[in-house]
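Have a look at the structure below, then the notes.
Subset of chains shown; positions unchanged.
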Amino acid sequence: MSDSFFHPVSGFDLPRFAGVPTFMRLPYVPPEHERFGDVDIGLIGVPWDSGTTNRPGPRHGPRQLRDASTMIRAQHQASGIRPFEAVNCADLGDVGPNPADIIDSMTRITAFYDRIKQAGITPLTAGGDHLTSLPVLRALAKDAPVGMVHFDSHTDLFHSYFGGTMYTHGTPFRRAVEEGLLDPKRVVQIGIRGTMYDSEDRDFARAEGIRLIEIEEFHDRGVADVMAEAREIAGDGATYVSYDIDFVDPTFAPGTGTPEVGGPNSYQALQVVRELAGLTIVGADMVEVSPPFDPSGGTAFLGVSIMFELLCVMVGGPAQG
Amino acid sequence: MSDSFFHPVSGFDLPRFAGVPTFMRLPYVPPEHERFGDVDIGLIGVPWDSGTTNRPGPRHGPRQLRDASTMIRAQHQASGIRPFEAVNCADLGDVGPNPADIIDSMTRITAFYDRIKQAGITPLTAGGDHLTSLPVLRALAKDAPVGMVHFDSHTDLFHSYFGGTMYTHGTPFRRAVEEGLLDPKRVVQIGIRGTMYDSEDRDFARAEGIRLIEIEEFHDRGVADVMAEAREIAGDGATYVSYDIDFVDPTFAPGTGTPEVGGPNSYQALQVVRELAGLTIVGADMVEVSPPFDPSGGTAFLGVSIMFELLCVMVGGPAQG
């Protein structure tokens, strides 16, 4: 049971449009806060998009996600889980990037997550572009490679861009495999689609044993069947969940930089997370939410709705869909 | 057969973007008009959102719905019904609320609908937030409780908000049951979803015998099966249909104040209404359309498309889907 200090403000007490917007109206507990050591799950912003090769914007993601998150209430409708009562949740603030220096930014992010890990906190990250996952994994998988369930329309397994640039949002998991942060046999990528430069990323996946489930297979088999396989691939070991909002069809999530049409709808976007119940989740992220391309804010609201689903499976109980 | 006075202007005669926008280009027949007594179905605006606990805006709904409704033509595509020829339809104008006084506004609305009822007109209302349904039911169900088919992502059955406030858009049907306006055994709520404060509303529903069909059940069973049950619950008696636009997934209907992701798509949004054919509908409403959150106007167009479906089932013939 959580400590009442960690309970969010209720919309019955203070309307949802009021107050300084922390993630899900949780207390703001940055590392220097006295209660930092008591946090079980920490929500963290990584406002960063220097790895973006096309349309920037995810650096503004955490703030918009915090704003939209004040619409989230206390209880999961389908499972009845009340995550904020189950464990101590808090908003740990943002990791400050250096917008003009990719390497420096990655160093800062890894340092922050090292501290999170040492404090025994499980991080739920709001990106940031997908390169964010790499410095996070450098902290979380420092000691041993982890498995990963990866929702995305892209593999993000490319070797490099623009004539040899190694760190972009199209390369994080190539690096993560090369650095021994991911166990490729325990990695599954779901929702892959869109026109392709070439097959270099898929060749790498095949060679390493990463399982790709393309969108046609996803639509043909359905959520339950695909996710059963995903759970099997991830297995019992430590598993990271990386959720790129462009997994969802861009009509449901226009606020992103590299949309690909023909993806899952918003109901499926939630269901795939519910099906993660039972995994050993050591961290999760919601990345590529880009407010400048989301004038109505719907993408951010979907993003935090998914983050709430992630939180519910992270607190341990299986969410019944 | 309707009187030609009540026929809408054709887009072949006058382009759809031209003319003063009444609902569906029908004649404007306020209560003081000489033909008021000849109206069978009256379209009425209730531009009001004082019951809104979060994001206001539905007070602007009727005007935007009127504007979008000029795109509606004369004949239902699937059933062939031509409602404006079947019965006398008219735009009865708006009920003027008092934006700064909830009780006064409810009194004004009930008074207007008393007059409608006395004239033998069946009302099709464009809200307004969901509190609108309460003063409408006070007129329509004055003599005896009615059944209700209620499309929504929320139950609107809460006891009170903000420490005892009884009249908000989250409480109308709690009040309606308490006041004997609804027969809870003949009430079905479809599409319920989203994070919850607590289960107080559901406990009330269970205690009173109101049937809740949550979104998971809706998606699992499908429209036809769910609606067959809904028809059975409503039965042969007088039935009110209340359609909150947030029943529909917010990607299809972003223009609303309390969206919940994972809902039905626009085709299902129409189909559920077609399945109401055969019920004894004594009134219907389309509420919570909020133009400030609908920059492209798509929500209003979906709203009036649903209103046209409601109109077609109200004129009596079963719409074949």
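Residue numbering begins at 1 within each chain, and the chains themselves are lettered A and B in the order written.
Heads up, the rule we're going with is that a residue touches a chain if its C-beta (ideal position, glycine included) is under 8 Å from a C-beta of that chain, and two chains touch if they have at least 3 such contacts.
Because the structure is predicted, anything quoted here is derived from the model rather than measured.
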item: Whole-complex copies, counting every chain including the 2 in place; value: 6
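Criterion: only the chains that are shown with their structure count from here on.
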item: Copies subunit A and subunit B - rotation angle from C-alpha fit, nearest 5 degrees; value: 120
item: Interchain centroid distance [CA atoms averaged], subunit A/subunit B, Å; value: 38
item: In the complex, subunit A residues that touch subunit B; value: 10-13, 15-17, 71-78, 80, 251-252, 265-267, 269-270, 295-296, 298, 301-302, 305, 308, 321
item: Contacting residues of subunit B [partner subunit A, same complex]; value: 53-55, 161-163, 192-199, 214-216, 219, 249-251, 254, 258-263, 265, 293-295
